[in-house]
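Below is the structure I would like to discuss, written out as structure tokens.
As you look at this complex, bear in mind that one protein chain is not there, while each of the others sits in place.
A, B and C are the chain letters, set down in written order, and residue numbers restart from 1 in every chain.
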Amino acid sequence: MEQHIESHIIQSSDDEFIINVGPQHPSTHGVLHLQLKLDGEKIVDLRPFLGYIHRGIEKMSESLTYKQFIYLTSRMDYLSAHINNQACCLVIEKGLQTEVPERAKVIRTLMAELTRLASHQLWWGSTGLDMGAVSPFFYAFREREMILEIFEETCGSRLTMNYCVPGGVMNDIHPDFVRKVKQLIKQFRENIHEYDELLTGNPIFQSRTQGIGYLSKEDAIALSCSGPVARASGISCDVRKKNPYDAYDRVSFDEIIATEGDCFARYRVRLEEMKQSMNIIEQLIDNIPTGEYRTKIKGIIKLPVGEYYQRVETARGELGVYLVSDGSNKPYRIKFRTPNFSNLGALKPMSLGGKIGDLVAIMASLDLIIPDIDR
Amino acid sequence: MDVIQKQFDDFPGEVYQDKSGHSSIIITQIDRFANWARSNSLWPLIFGTSCCAIEMMSAASAKYDWSRFGFEVARASPRQADLIIVAGTITLKMAPVLKRLYDQMPEPKYVIAMGACNITGGPFMLHSYSVVNGIDKIVPVDVYIPGCPPRPEALLHGMIKLQEKIKNTKAYVIEKPKK
Amino acid sequence: MSQPVEEAIKKIFPELTLTSWAQFPAIEISRDSLLSACEKLTTHPDLRFDMLVCLTAVDRTPRLEVLYHLRSTTHGHELIVKTELDESQLEIPSVVSFWKAAELFELEVYDMFGITFTGHSDLRRLFMPDDWDGYPLRKSYKASEVADNYLKSHQLLIN
Partner (left out) sequence: MGITSLLVLFLSGLGFAALAIGLNKILSYSRPNPIKAEPYECGVQTHGTTWVQFNVGYYLFSLVFLIFDVEIVFMYPWAVVFKQVGLVALIEIIFFIAILFFGLLYAYKKKALTWM
């Protein structure tokens, strides 16, 4: 018996057509299942069906110790894996009131900004791919592979780095980490104009994204969007500015806010954010404080009874970690307020009334990571 | 007319040419010839569920470049794919979808289980209630690639192993399809 | 910056005791007066909580706590609203009319805890398959070898 998803949309009038932009679809960047009700090419109704990559990370964290559950979060939003781990380590450090050495804070911030760069580059490549331009995909991976090489040298793995540890970072940075990051920044500053020439200036790309998928400021607030999606609609919600953590209080960068709220605004916000990330890296790379890279936390981590909260700015928005502890060595309850889950809610008001081709452009501009939605 | 044998290292047959190099004779077996063609043009299905898909994209990008081995044509529909790289965790809700996609692929079809999640459930093996511990319970798997996520070279290594596996199977098995 | 949110809450909800959750002020509202409280929370000029950052639940075995994390983008302050539910009667009015984000958040809490939100237009299981029984995030739910017999019952095994 095939597991049948009975259609919650009733095919009312006979000229409406139900189609699944289903779990296996090139434009959903993962296993998001959208059921569309179409009138010709116009989308009349849209319903997301989730859970195709729901692994129950929150339930699993309840049976794992504090040191173990951190590294599950890098499988949630795998493009900002380091930032997810950083959030969990910050929550645990807040609970234990341990003081993280300065060197660890700067290294963590550097790695977070490099992760944001790599994530935006991959987003830029796949946005071009979604709209039919294949060459941006190869341009995007040129600098991204350099960043992954830097990650691999220091942390041992490319994507799910598991570099953060409660109390600091797992080991010190590689001797020629500074040289390689400077070389990367120099090369990427020279090549960033190619990003504009390939996509931003392209009239086809502009006509596909300007004025498409409009999200008003009130809608973005009502749907609690965050990250570039909200900043493109005029909301200033950058966690690195609002409540800075680690080394963000000592760097100066400006928060990119656009007001048009359409796909092109989200595209421009992310491109500018890449430049801001490079500014942050340049400010930090030359004066990494010396000293310990981590404070040793002996024995089993046991957080005192109570609730703890920490929010960070991942590449897609605000990740909030709510941790309820009952004093044992395992968290009693963990809730991850992930940015993609609420940004997904914005998909429906943006794409109703538009065409299917525009839905693909809107999903590319939303930059969704599906395991972040399903957890 | 005496004939000299020309050497092609990758070509699955003997090639004989006369002095002037015009007329040439090729002696080969259908099996070797078909497997040589099939293994060098494996079209993967676009099927990435989570983190392993990003490493698959890195393998498809310029640095690791799996088009050197003939894989770069990634098809969106199973009807045109002959290889499904299961990249990412398969949960219980995704299992019927994977089985359906596998059934809808034309023969001859091959499966690569990429990543620890597909081999044994990976990091989600013990405490998760919704992860399939190993996709070989659902679909017959040809090559397993461990890693979380495996490096692009590991993926390429796995695919080359699959090519070798194809090269020494019988290309045409004319037998009754078992019900 | 407007005066801190604590004074505003004391002024508008004099009868409620102000506690704290993590680093945010928290108030406890019973289930029946939830909608009227939300009305005040969103419209009162001193509060104007227009953003529902997160909606989740914590299973404290005999009772369930539903948490609403609210934020005001104009004033910049945040508040946690707690509602206690008895395990036998898991019903709570839906707040979709105040914050559109609640539509997806409530589906998740329904799927994971079994709390039905009355007034929600299309309550369904979001993450688990439609024919799944049991609510995974409840403490009583054991993640045993559920996976294998699910596969067996849906004829997905190949051996």
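One rule holds in what follows: a contact is a pair of C-beta atoms (placed from the backbone, for glycine too) under 8 Å apart; a residue touches a chain by one contact, two chains touch by 3 or more.
Given the structure is predicted, the values throughout are model-derived calculations rather than measurements.
S.K.: Name every shown chain in contact with the chain that has been left out of the document.
M.R.: Answer for the hidden chain's contacts among shown chains: A, B.
S.K.: So that we can see where the missing chain sits, which residues of chain A does it touch?
M.R.: Answer for chain A: residues 2, 4-5, 7, 9, 11, 14-25, 33, 35, 39-42 touch the chain left out.
S.K.: Going by the touch rule given at the top, which residues of chain B touch the chain that is not shown?
M.R.: Looking at chain B, the ones touching the missing chain are residues 30, 34, 77-79, 97-101, 103-104, 106-108, 172, 177.
Keep this in mind: only the chains that are shown with their structure count from here on.
S.K.: Write down the chain pair with more C-beta contact pairs when A-C is set against B-C.
M.R.: Looking at A-C and B-C side by side, A-C shows more C-beta contacts.
S.K.: What whole-Å value do you get for the distance between chain A and chain B if each is reduced to the mean of its CA atoms?
M.R.: A distance of 31 Å separates the two centres.
S.K.: Would you kindly tell me how far, in whole Å, the mean C-alpha position of chain C lies from that of chain A?
M.R.: 24
S.K.: Please work out the Cα centroid separation of chain B and chain C, and write it as a whole number of Å.
M.R.: A distance of 46 Å separates the two centres.
S.K.: Among the residues of chain A, which are close enough to touch at least two other chains?
M.R.: In chain A, residues 3, 51, 54, 56, 59-60, 63 touch at least two other chains, as defined above.
S.K.: Taking each residue of chain C in turn, which ones touch at least two of the other chains?
M.R.: 127-129, 136, 141, 143, 154
S.K.: Which of the residues in chain C end up touching chain B in this complex?
M.R.: Going by the criterion above, the answer is residues 127-129, 136, 141, 143-144, 146-148, 150-151, 154, 156-159.
S.K.: Once bound in the complex, which stretches of chain A touch chain C?
M.R.: Within the complex, chain A contacts chain C at residues 1, 3, 5-6, 8, 47-48, 50-51, 54, 56, 58-60, 63, 219, 221-224, 235, 237, 306-309, 318, 320, 322, 324, 332-333, 335, 337, 341-342, 344-345, 374.
S.K.: Quick check: in the complex, which residue numbers of chain C touch chain A?
M.R.: 21-24, 50-54, 56, 58-59, 67, 69, 73, 99-101, 103-105, 108, 112, 122, 124-131, 136-137, 141, 143, 154-155
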